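Here we show just some of the chains, and they stay where they sit in the whole.
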Amino acid sequence: MQASPPAPSSAPPVDTVERAASTPDEAQPHAALGLRDEEYARIRDILGRRPTEAELAMYSVMWSEHCSYKSSKVHLRRFGETTTEAMRARLLAGIGENAGVVDVGDGWAVTFKIESHNHPSYVEPHQGAATGVGGIVRDIMAMGARPVAVMDGLRVGPLDAPDTARVLPGVVSGVGFYGNCLGLPNIGGEVVFDPTYAGNPLVNALCVGVLRHEDLHLAFASGTGNKIVLFGARTGLDGIGGVSVLASETFDAADPTQAPSRKKLPSVQVGDPFAEKVLIECCLELFGGGLVVGIQDLGGAGLSCATSELASAGDGGMHIDLDAVPLRAADMTAAEILSSESQERMCAVVTPENVDAFMAVCRRWDVTATVIGEVTDGDRLRITHQGATVVDVPPRTVAHDGPVYERPYARPAWQDTLQADSVAGRPRPSTPGEIAEQVRALVASPALASRAWVTEQYDRYVRGNTTSATPADAGVVRVDEESGRGVAVAIDANGRFCQLDPRAGAQLALAESVRNVASSGAVPVAVTDCLNFGSPEDPAVMWQFAEAVAGLADGCAALGLPVTGGNVSFYNQTGSTAILPTPVVGVLGILDDVTRAVPHGLGPEGHAVWLLGE
Amino acid sequence: MSRIGVITFPGTLDDVDAARAVRYAGAEPVALWHDDADLQGVDAVVVPGGFSYGDYLRAGAIAARSPVMGPVVEAGRAGMPVLGICNGFQILCEAGLLPGALVRNHGLRFVCREVGLRVEADTAWTSSFTVGQEIRVPLKSGEGRYVADAATLDALEAEGRVVFRYTEPAPNGALRDIAGISSADGRVVGLMPHPEHAIDALTGPGTDGLGLFTSVLRRLTAAA
Amino acid sequence: MARVIVDVLPKAEILDPQGQAVARAMGRLGVSGVADVRQGKHFELEVDDSVDDAELERIAGSLLANPVIEEWVVRRVP
């Protein structure tokens, strides 16, 4: 409570570039925003002054672990280094784009990617999982593709842990709610139980999209005078929890009545799959009409990410006017608008002569669309709010030139003990009674029980192209109805193997996923991965990570399969206990004709059963 | 060739499947748009499944009041064959073309599984089947529990307007295991399960669902 | 501008599985003393002063509620 009443409400001064230049010593809460002192100093260096509030918001979120890959970058390079030209032969787009795109023949291409939404799914399981599906689907849309299927890899605590009863049903209903309502068949996934996931479930969602080669769209803004259009949902105060430290500083003083609710902003986003379904159809009509030069989805880091990435991938500068952004809440600051993670939004670059046609398509689908800026000469990203310049930065410094850490890593001391603890000395069942008992225990174990409770909540029929979903080794969808051309996808990981040996464990995950795709009759052609680990600040975790990446990269090279994209999720831990190292590997395979896919399960009576391998 | 309209509302999902089923049956699918009160001279209409308007408010409530539904209700009352599948069934009930309502599944969860249905009435959409025949099609819905007051249910049964019944206890708790019903003249039919997902053994449980589409085609060509 | 509340409940004779699930959950959580729960919908509308009570009834009965299965109450709040 404030002792004296505030002065009659006057809006806090907008922190413009001018003001920042003239108040170099104003204290800024960079640490509360997750920026280290040297990172903050680097921003001041880049800009030659202190950042404005809005710039600070942008840098802090774009330089976060989630967006900048600052701890993982040095290791992920390995994927690039081990990928040969021959492995790249089928790739129309690879790592670095929203999602990798693979040529699957006959002029068709397929894009696929897996992403995590772990932490939000613990806070609010239903909405967290739902918006996780929504996010990966928009990544796929941003490539110019029609999303055609989803998969979900779920990891939670033991079945009888109290939180599991809250988290698992919520996550499953969220995945189903969003995917079903979008009309995307769910073609497979995993449900894994382990105590290390009890306070930190893993929700990894994969989406597959299909496009013709000529429809490939990349995220870049070029062509001076081209318009930047924001379309989809309005921008609200969702998911800006972090940035509210900025708001609280200025708003506390100006209007204490407003501060409490602002400060406690939930970082939870609510998904609106209906809005996203309409957005998909709207985007496809826009692509079909040739109305889009470049496109970018809005996910984590919202407009900060979309504008800086579009601008730095293009060949000019960009001007954005935040006053044009349709808002859902009153009095949002520039920092809040830029950081909002409101769902179901996309950002497109459109030539001036196509703007009217673009708007007409959006109106037909009842999608709000607004020109919020344009591509400019020069190389600066300039953002104005209430008539004043609040951001003026080289976009690459925000989007790509973030910090890179060589975090220390070391094989943990307990690794030897863990590996030495083999089953060799353990008693084994020998009598028929003991064996029967063990079989019963296995069958009854949650690890092996039927997944029907989960999969019955997911639509697998919609669009009429699913030729294999649960139960199956891999999900199979038909891409072309005429020729029967299709793709098979599987996702796999075994955290316990990875705990024992992260390098071999990652390779086993890859091998299992490849086997699952191959045993559906498809030829494996590409890999996506979702690397879920504990804190990168823990050298043992960092070692697991480095080993797993190296193992996966070498495994992919040995099999001749390129990694086309993926996602890193760090800080998955409860207190100081990290989750099992969990590199989830997704593999995509091609079938020339889905009618010749190998069905799951035993065939008709009289067929022989063969065991291949040792 | 008979022309069968397939309506797309914002949030409709199974329009591609319904159009494919129409094509497989040998008719020409005609895309109809929710905002356009023009049936383009079609001979019959399919209101497909999905989540029109996100199922917000009540499933089918908002779609039932769209421009295209005016002429659909009018034509349906005048005897044009109309089929509502899943969300389409919900829309036909909300539009007053069929009695009763569809509410949340009694288990409170979305249910996607193959179900057995017994065909119990000879209608414009079931004449390719014999009464009593059992077919297998997918069911996938969260608000598929058919309800109506007892008098309405009694009347439906007495008038032979229960077209499909689940062969096992209804997975959604539908009263009297009702999966689909018809108008008094047997030309407007609504059902929760998805015949359009059972037209090819490659992508569905079999081809039983095709029977609904060949039925109406027979009816249309016989009338012509 | 006036604020109007419309509360919609399933008719008494219609099974209310959501309400029942809540009632059961109470038992499991050790909450005693709740005999019955019914769950419906709650709408808050901002309406022009020009909208009269008859119009509000019409909006409630023809859109917000389905008279086949639901009943509703409309009230204006200050």
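The letters A, B and C name the chains in turn, as written, and every chain counts its residues from 1.
Here is the rule we go by: contacts are C-beta pairs under 8 Å (C-beta built on N, C-alpha and C of every residue); 3 or more make two chains touch, one makes a residue touch a chain.
The structure displayed is predicted, hence computed values, not measured ones.
Across the entire structure, the chain copy numbers work out to A x1, B x1, C x2.
As a convention for this text, only the chains that are shown with their structure count from here on.
For this pair, chain A with chain C, the centres built from the Cα atoms lie 38 Å apart.
Taking the mean of the C-alpha atoms as each chain's centre, chain A and chain B sit 37 Å apart. Averaging C-alpha coordinates per chain places the centre of chain B 29 Å away from that of chain C.
Residues of chain B in contact with two or more other chains: none. Counting partners per residue, chain A has no residue that reaches two or more other chains. Listing the residues of chain A that touch chain B in their complex gives 173, 176-177, 180-183, 272-275, 277-278, 365-366, 455-467, 478, 594-595. Of all residues in chain C, those touching chain B in their complex are 10, 13-15, 17-18, 21, 63-64, 66, 68-69. Residues 57-58, 61, 65, 93-94, 99-101, 103-108, 147-149, 173 of chain B touch chain C in their complex.
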